[in-house]
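Have a look at the structure that comes next, please.
Complex shown without one protein chain; remaining protein chains in place.
Presenting chain A:
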Amino acid sequence: MENSDSLKITTEFTSGLQILFGHVKKHNVVLPKMEKPWTLGLLLFWIKDNLLIEKDKCDLFMKGNTVRPGIIVAVNDQDWELLGNLNYQIKNNDNITFISTLHGG
């Protein structure tokens, strides 16, 4: 498991998104070694396959190959729009937060 090329990261789902993930906000995750680098785009599909519990509500998390519009993604407290969005290459110990804006105010 503890392959040198695997990545240890944390993912957080907040502002209501946690209901899709068994009401657990913070997940410590080990991403397995891969031929190509891990990007946020690949992580989304990995989350869908491995963390998402409410599979039938996947459309509340993803739309097409990206997050549903209205979900903000932050990597180590930085807006992913500054980091190349889906193309951002994940680094060891990254903390990746998904914040929903799609609830009542």
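Here is the rule we use: a contact is a pair of C-beta atoms (placed from the backbone, for glycine too) under 8 Å apart; a residue touches a chain by one contact, two chains touch by 3 or more; residues count from 1.
Going forward, contacts and distances are computed from a predicted model.
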Choices "Prefoldin subunit 5", "Cytoplasmic tRNA 2-thiolation protein 1", "Small ribosomal subunit protein mS29" or "EKC/KEOPS complex subunit CGI121" - which one is the UniProt name of the chain not shown: "Cytoplasmic tRNA 2-thiolation protein 1"
Hidden partner chain, touching residue among A:Gly22, A:Pro37 or A:Gly70: A:Gly70
Candidates A:Val24, A:Ile53 or A:Leu82 - the one touching the absent chain: A:Leu82
Contact set of chain A toward the excluded chain (per top definition): 14-16, 68-70, 72, 74, 77-79, 81-82, 97, 99-105
